[in-house]
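Complex shown without one protein chain; remaining protein chains in place.
Which chain is which? They are A, B and C, in the order written, and residues in each are numbered from 1.
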Amino acid sequence: MSQGSLSRVFLALLKRDLLLAFRHRAELFNPLLFFVLVVTLFPLGTGAETRLLQTMAPGIIWVAALLAAMLSLDTIFRSDFEDGSLELLLLNAHPTSILVLAKVLAHWLITGLPLMIIAPLLALFLGLDQDVIGLLVLTLLLGTPVLSLIGAVAIALTVGLKRGGILLSLLVLPFYVPVLIFATNAIEMAMSGMPVTAQLWILASFLLLAITLTPWPTAAALKLSLS
Amino acid sequence: MMSLEVRDLSCIRDDRILFSDVNINLFSGQLLLVEGDNGSGKTSLLRILCGIRLPEQGQVTWVRQSDDQKSSIAVHGQESYAGEMAFLGHLDGNKLDLSVTENLEFSRSLALGNNNTIKDVLERVGLEHFDDLQVSNLSAGQRRRLALARLLLSGAYLWILDEPFTALDKKGIAMVEREINAQLEQGGLVIMTSHHSVSFDNDKVIKLSLSQ
Amino acid sequence: MKEFFYMGGYGFYVWSSYAVAALILIANIILPIYQRKSMLNKLTKQLERAEQLK
Partner (left out) sequence: MMKFIHKTASPPYFYRLSGLWIPWLGAITLLLLIAGLYGGLIAAPTDYQQGESYRIIYIHVPAAWMSLFIYMAMAAAGAIGLIWRIKLAETVAVCSAPIGAGFTLLALVTGSLWGKPMWGAWWVWDARLTAELLLLFLYLGVMSLYVAIPDKRVASRAVALLALVGMVNIPIIHYSVEWWNTLHQGPTVTKFDKPSIDMRMLLPLLIMAVAFKIYYVWALFLRVRVELLERERNTQWVKELLHQSKEA
């Protein structure tokens, strides 16, 4: 297989998944809506004291993003599993890990990117400093793809199961902790005027690690789930 | 010349031994008909042969042989084998929200490919007038035909078909038999299961019975 | 002796720790022993049933 055809397959799969998502436009907004709803609940639960919300804002936004990302994971492989096209994705001359990467990228464009776009609005809701909103978006840009990539491993392990819901959160959330820690920490540090390059580099290296390491276990797990 | 060699294959599912010591030698131009009752492990066998499922024991080897050289590879975990094999399972593998043509375009980009055009194969499976329809608007039989059109586009040497006649009408069955014959004629290999009785030249057909 | 159990005022914490430890460690031994016995019983019965059918 030449390199050219591999990138062609990658793009074809990406295009197919985006097209399918576009034909289900109504579902596109579900994770987004969930994200906004959870963030809205916090001021109602803790009281709308500005100082309190301000200090908690990075944590609230990131935890909500984490949960929204987790809830949307199921759509990565579910429909392909149900209609049998997942088998075809495994049984061809192309390395499954690359195809997995294309699917995860499509999934992130559909679910992760919108979170990033709406986040500044929510940051304003919670009274986050305007100076750090850019940084918040940057942490989401670096962090949410990691969530999708790690989530793909877990969802690949559970895609064959009828009820994977709670199990999925148990499998996924502990692995999300490092991203949560460094992303929120970066924003908090920036709020008190400290440098955050270290945190950003660490998030970037998480992303690189996840891109290179997770496609293999995902591919292996898909094969297991189909056998 | 291609051939598939199966040695001492056994399979256990949910603690039950489905079959053991299965040996097969299948050469170019031959069809393997797998027979057996429900639950005898036909589907499991096909899934092992196409490389999705790991066998409990035994080996499956894909042998390519030309005039001067011979190469054999173990089936499991080899992408080069998966490219030369096309699988049709119980599920059609079509995306319901894509049109017939979009489905085929995508499967073509996955496969090794051959010279057949999408228009050609749609004509051969009798879907030429449905090319821009979404698959969700097709009947079960038409969806099965679309899945078969995918095989014709794949350019694979080996077809592994699990109940290919499901949901097809008489014409459809005749069409599939015709295409299988053509595939064998070209030197391809076919492995299939079927509840229907099939009419093929006896000298091409090898039967394997899984019932004890 | 009393002093030993009193543990300088920390008796409750120290002895609960050791009690929990004993509980968990013993459970992880007793459970599989019991499971093995019931498994052997179950399998023997299955085998007898299968042999009667023959």
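In this text, a contact is a pair of C-beta atoms (placed from the backbone, for glycine too) under 8 Å apart; a residue touches a chain by one contact, two chains touch by 3 or more.
From a predicted model like this one, the values you see are computed outputs, not experimental measurements.
Participant: What are the shown chains in contact with the chain that isn't displayed?
Facilitator: By the stated touch criterion, the chain not on view contacts A, B, C.
Participant: Which listed residue (A:Leu11, A:Leu33, A:Leu161 or A:Leu208) would be found touching the missing chain in the intact complex?
Facilitator: A:Leu161
Participant: Can you list where chain C touches the absent chain?
Facilitator: Within chain C, the residues that touch the unshown chain are 4, 7-11, 13-14, 16-18, 20-21, 24-25, 27-29, 32-33, 35-36, 39-40, 43-44, 46-47.
Participant: Counting contacts across the full complex, list the positions on chain A that touch the omitted chain.
Facilitator: On the chain A side, contact with the omitted chain comes from 153, 157-158, 160-161, 163-164, 167, 170-171, 173-175, 177-178, 181-182, 185, 189, 206, 213-214, 217, 220-221, 224-225, 227.
Participant: Please identify, in ascending order, the residues of chain B that touch the omitted chain?
Facilitator: 12-17, 54, 56
One rule holds for everything that comes next: only the chains that are shown with their structure count from here on.
Participant: Taking each chain's centre as the mean of its Cα atoms, which chain lies farthest from chain A?
Facilitator: Here the answer is chain C, farthest from chain A.
Participant: Distance between chain B and chain C based on Cα centroids, please, to the nearest Å.
Facilitator: 53
Participant: Quick check: how many Å separate the C-alpha centres of chain A and chain C?
Facilitator: Chain centres of chain A and chain C, defined by C-alpha means, are spaced 43 Å apart.
Participant: Check each residue of chain A and list the ones that touch at least two other chains.
Facilitator: If we look for residues of chain A contacting two or more partner chains, we find none.
Participant: What part of chain A is in contact with chain B in the complex they form?
Facilitator: For this pair, the touching residues of chain A are 1, 8-9, 12-13, 16, 19-20, 23-24, 79, 82-85, 87-96, 223, 226-227.
Participant: For the complex, which residues does chain B have touching chain A?
Facilitator: Within the complex, chain B touches chain A at residues 47, 50-54, 79-80, 82-87, 89-98, 102, 105-107, 109-112, 150.
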